[in-house]
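One protein chain omitted, others in place.
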Amino acid sequence: MKALVYRGPGQKAWTEVPKPTIQKPTDAIVRIQRTTICGTDLHILKGDVPEVEPGRILGHEGVGVIEAVGSGVERFRVGDRVLISCITSCGTCEACKKGMYSHCSDGGWILGHLIDGTQAEYVRIPYADNSLYPLPPGVDEAAWVMLSDILPTGFEVGVLNGKVQPGQTVAIVGAGPVGLAALLTAQFYSPAELIVVDLDDNRLEVAKAFGATAVVNSADGKAAEKVLALTHQRGVDVAIEAVGIPQTFAICQDIVAAGGRIANIGVHGKSVELHLERLWTHNITITTGLVDTNSTPLLIKTVKSGRLDPHKLITHTFRLDEVERAYDVFGHAGENKALKVLLES
Amino acid sequence: MKALVYRGPGQKAWTEVPKPTIQKPTDAIVRIQRTTICGTDLHILKGDVPEVEPGRILGHEGVGVIEAVGSGVERFRVGDRVLISCITSCGTCEACKKGMYSHCSDGGWILGHLIDGTQAEYVRIPYADNSLYPLPPGVDEAAWVMLSDILPTGFEVGVLNGKVQPGQTVAIVGAGPVGLAALLTAQFYSPAELIVVDLDDNRLEVAKAFGATAVVNSADGKAAEKVLALTHQRGVDVAIEAVGIPQTFAICQDIVAAGGRIANIGVHGKSVELHLERLWTHNITITTGLVDTNSTPLLIKTVKSGRLDPHKLITHTFRLDEVERAYDVFGHAGENKALKVLLES
Amino acid sequence: MKALVYRGPGQKAWTEVPKPTIQKPTDAIVRIQRTTICGTDLHILKGDVPEVEPGRILGHEGVGVIEAVGSGVERFRVGDRVLISCITSCGTCEACKKGMYSHCSDGGWILGHLIDGTQAEYVRIPYADNSLYPLPPGVDEAAWVMLSDILPTGFEVGVLNGKVQPGQTVAIVGAGPVGLAALLTAQFYSPAELIVVDLDDNRLEVAKAFGATAVVNSADGKAAEKVLALTHQRGVDVAIEAVGIPQTFAICQDIVAAGGRIANIGVHGKSVELHLERLWTHNITITTGLVDTNSTPLLIKTVKSGRLDPHKLITHTFRLDEVERAYDVFGHAGENKALKVLLES
Partner (left out) sequence: MKALVYRGPGQKAWTEVPKPTIQKPTDAIVRIQRTTICGTDLHILKGDVPEVEPGRILGHEGVGVIEAVGSGVERFRVGDRVLISCITSCGTCEACKKGMYSHCSDGGWILGHLIDGTQAEYVRIPYADNSLYPLPPGVDEAAWVMLSDILPTGFEVGVLNGKVQPGQTVAIVGAGPVGLAALLTAQFYSPAELIVVDLDDNRLEVAKAFGATAVVNSADGKAAEKVLALTHQRGVDVAIEAVGIPQTFAICQDIVAAGGRIANIGVHGKSVELHLERLWTHNITITTGLVDTNSTPLLIKTVKSGRLDPHKLITHTFRLDEVERAYDVFGHAGENKALKVLLES
């Protein structure tokens, strides 16, 4: 089969590789119908994630059709259409029993990372019963790809960790795909104000169209002042960090109100300065997290009922064998006004 | 001044009474600008609430202007426009410190019940600092009257006690004003399905306009079967009882899913049969409650931000001195298609 | 092998039956080392649980040694010593993903109920990875049998559902094994007062020895008055019902304070009267539940650390082949001063 193979920092190729096979009774093989590229894939290609070895097939998102199942798989049969979770979960370890699938003792984020991933014609999914979800008949598969990672990440790590509540003032720092996923799902809880901060005016326009009540361009280094002005100097109840650099985490510290929460989604490459000399009296809560995808059943219900339209996040569509071109577009997201790029087999 | 005075079961009069005066340093006197009639007022007139003594001025909802304050009032001054909470709260007793203002040791629901109420030109409000809220400039006062009782009751006792969450299936049994208040505020949490049950097709039409995703007329005694059919026999995550009779509480017991919640808002005149022989294995939660109005600050924010439009609940408007006619209309709500009737001074 | 077989109401026999075998890849066969008898087993023998068919092997508690595993079992190997959970959990259905194993779509309480149980030399355990727990080396197996059902039931359905907190006043109505399990585990949360109500003075003595701060004999029908007197007429924060008859549920309604909780553990054979005409204003919460055993990992830690001594609940010990005599003793628990009777192979 063909797959997108990582060849070491800066190098990748859509190339012929062996088709995956069942290795354990709990595995399934899925034929990929649609997949997408994540910001994390770009990090890997930059060499930022050294545990990814050359030869690895990238990708951890997708929908497809069951091609084969191991003898221990109970919930899926060949031919079933499935959503692939970016997180693999055994369902029985201590972490999984608590719903913290991201720290599954034999799973977590392994697809396109420690085992081969979904930017391929076929993928092997361990613990299929816990790591796949059935697609209802007739649904828009493209939209469902957004349920593999980007929407649960924005929702769990941003909105749920931030405990967004009706009437609150919420700021989202970063309007890339994951910030926008947080923006869409924060609206489940009817905050009064939803302020989005970014450097890119185009993304801020998208944020407004997606439901932001105010936007702040941070290019002048005055984002915190502007957010405080918008909140009568009170600050925000919830600040969601969706970038992953010290400057944006600093903005969150500057704008969080007493009693408020900072929910970090950003993938950080270095440490940040935490101003405990100021915040120790501030009664705040800071959370971090890799997505657990334990909210997937909830999100599926919101999509089915029309409360959430994941399709909004898709700006470009390519054939799966055009994946290298798709990487180019997504890798220059700003100039291409790209959010998520869809790959279809 | 003039006020609506209870004269014993079935009797009331808009009549001249002494104007209230400050009795304790924490009191305020409010000149009523707008008030309304509650279903509870009808119960009192029927004689169902025997602790209400003849001579009592009725009413526990309203907005107005501060006419006088005691020496201990710190947050309000003469001339301030205020929202009157239906619940009086001292703010310092054990119940108030927990936010359970309904059980304030020197307050709770006393207006128009144990002390004179708001269907009058003036009203005395004890513990004014805790029991009044400032009206922002320029707001629609009519809408704000809905924040005195009906909206916090539907929200706290129905939606918050029911712990409505995104993606859930919720049924509201009873589409009177409080059921509709629950319907409006349940949408803060983006449930997937919002099923409303009532005997009256007009009210069910209103429910649809207010956001119900399905409606069930219970006149044929088959409400539970119909709700189960709508939920693939699974039942609902949350059943909100907004009537107060054994039959409607029975429907809730029949439709609640395993792990679900029944939030009782209804004012019950007699006991109900609880089917523990069936429900003991069902992992359900049943809640009861008088409103605390501790959600008023939150609701104010949702109204200010446009997430909630309380005006929808108002179907009729009268002058305050037409209050007896307003009672006639509200007392025959069905034939008059009445929800809340507004009284304006 | 030998097993205790239900032969229809009132009839049982320790008799020869076929040894169980692996039926699905996720099954394990366990050789029973220790088991016990539950009050539910007595209900079954009375014919109160009609879905139990004649021929069924009774029992849903025990510890033992793995004799065989299916090909899909990952966490256990032949020879492992294990605790058997009374609840079977597939780990992947919607209920299991929420931790509500009692309502597992292919499990729940099935042992000794819908499939053969543990009062036998061998038992087949479906979904072994999720339904068994490894025994650490050197532990007291007798004590661990109490973790199969009685302790998680008292803890989850009584204490956790009751949300017992430090400083609270808690009443437990019923001092049988499950009430005492609630009494032991309620102390994890340091309530200020722990009042136990029962008809039997011996059990009340045991309750005192187990940590009750006050006991009330309810034989005179004045339990509620006595509890109210002990609480300065305020009532209790949490009332745990551990009997399962209308009279004891009525006591709970009479003694619960405003804002309090009633946690029902009792197995009810008929409906009860719920006094909503009084309780609708009382801001209370009533919970029901079959045990999920999702607290088993937590309870194991409290036993290992010495915070909980399950051995206290065991009053009698028999050989497994004396199970019929053990039933006699347990069936007349009052006169035998029996709590839990242990059966050892």
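We call the chains A, B and C, going by the order they appear; numbering starts again at 1 in every chain.
Assume a residue touches a chain if its C-beta (ideal position, glycine included) is under 8 Å from a C-beta of that chain, and two chains touch if they have at least 3 such contacts.
Source: prediction; values computed, not measured.
Displayed chains that the missing chain touches over the full complex: A, B, C (touch as defined at the top). Which of A:Q11, A:Q247 or A:T288 touches the hidden chain is settled by the complete complex: it is A:T288.
When the full complex is taken into account, the listed residue touching the unshown chain is B:N130, out of B:T40, B:N130 or B:T248. In the complete complex, the hidden chain is touched by one of A:T35, A:S102 or A:S148, namely A:S102. Only one of B:P25, B:P54 or B:P136 touches the absent chain when the whole complex is considered: B:P25. Against the chain not displayed here, chain B makes contact via residues 25-26, 70-72, 74-75, 90-92, 94, 96-97, 99, 129-130, 294, 297.
For chain C, the residues in touch with the chain missing from this view are 165-168, 187-190, 192-193, 213, 297-302, 304-305, 307.
Listed for chain A, the residues touching the missing chain in the whole complex are 95, 98, 100, 102-103, 244, 249, 258-259, 264, 266-277, 279-290, 292.
As a working rule, only the chains that are shown with their structure count from here on.
Between the Cα centres of chain A and chain B there is a gap of 41 Å.
Within chain A, the positions touching two or more other chains are listed as 297.
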